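Beneath this line is the structure, given in structure tokens, with notes to follow.
Let's look at subunit A:
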Amino acid sequence: MMMLFDMIVYDLSAEYEAALIITLLCIIISFWAVMREREDLHRLILTELVEIMCLVIIALVATDLAEALILPGLVVGIAEFLALSELYIEKEGLRKAPENVLHIEVMDSAPGIIAVIFVIYGIILSGFTGGAVAGLGLLFYFMCRGSSEKREIIETVSGYAWACWVVAFIVFMAVPQYWFFGVIIAGAGIFAKVVAKMSLIGTMNGDGGEGDV
Partner candidate 1 sequence: MISFLLYLLLAVFIGLLYHGIHRKVIARIQTRPGPPVWQEFLHTLKFSFKQTWIPMTASQLMFVAIVVIMIAIWVGGLYVLLTGGSLLILFAIFLLHKITEHGLGLSSGSPYGKFGAIRSVISAASEIPLFATVGAIYMVTGSLMISDITAYEAANGPLLLSVIALPMAIAMYVIVLSKVPYNPFGIIEAKEIVSGNKTEHFGVWRAGLETGFAIKTFVLLAAFVTLFIGALPLWLLLIAMLIVLLTMSFICALTPMLSPYDAVTIQALIIGFVVVYVVIAGVIL
Partner candidate 2 sequence: MTGIIRRISRILQNHNNLVGVYAFVVIAIIIVGLLLQSPLTYDQDQLYPKSIDKNSSLDPYDRGGVPFGQTNVVSQYPENEPYLGYVTAYLTPVSLWISETTRFMGTTIVSHPGGIIDEILYNTRGLDTIIETAILFVAFTMAMFLFTRRREE
């Protein structure tokens, strides 16, 4: 029965090196740009370019392990990115809230529906990716509706989710026979964790002004 399926097993030796060298060339280009760039915000944008190049190198390995490594790489990127952008605002003293440049009609009508779609798909996906997708939906919602008082709740949720995750890890390491329990806790925990973090960004949109004014 298995013989009937057309199985693809990668033979990467031929293409890996060429692909890697092209990627390294791209990296040289992006680092060249970083080297030439003097302005702080442009540098921040360029770091995203560098992150993408970083993910390409990992993606080229092309095993399941590589894919599992891309996810942490992504998260590290976004986390540092957010922290740095806050730092930038702090250091430049950009206290004045912007007039809502992104205010278009869709933002008033769409958020509910889109958020629901994203969240449902995210729940079906669950786990890490699902968290990101559902979080995206909530982010969009909060960003359009502007909500600030829920932040404490979201923070608490994310704290518990993290604890869940650690518990699941301990289950895997200490009592591996309950692996099933571990999978479910971990899936739920990491989902809640990522959702919470993503939607926090959404609540941060208003930032210091419009909610209170």
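As a convention for this text, contacts are C-beta pairs under 8 Å (C-beta built on N, C-alpha and C of every residue); 3 or more make two chains touch, one makes a residue touch a chain; residues count from 1.
Selection criteria: all candidates are chains of the complex that A comes from, given by their letters.
It should be emphasised that the depicted structure is a prediction, and the values quoted were computed from it without experimental measurement.
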Selected neighbour of subunit A [touch, this complex] from 1 or 2: 2
Parts of subunit A lying in touch with candidate 2, wherever the complex brings them together: 4-13, 16-17, 20-21, 24, 27-28, 31-32, 34-36, 38, 43, 61-65, 67-69, 71-72, 75-76, 78-80, 82-83, 85-87, 89-90, 95, 121, 124-130, 151, 155, 158, 162, 165-166, 168-169, 172-173, 176-177, 179-180, 182-184, 186-187, 190, 193-194, 197, 200, 204, 207-208
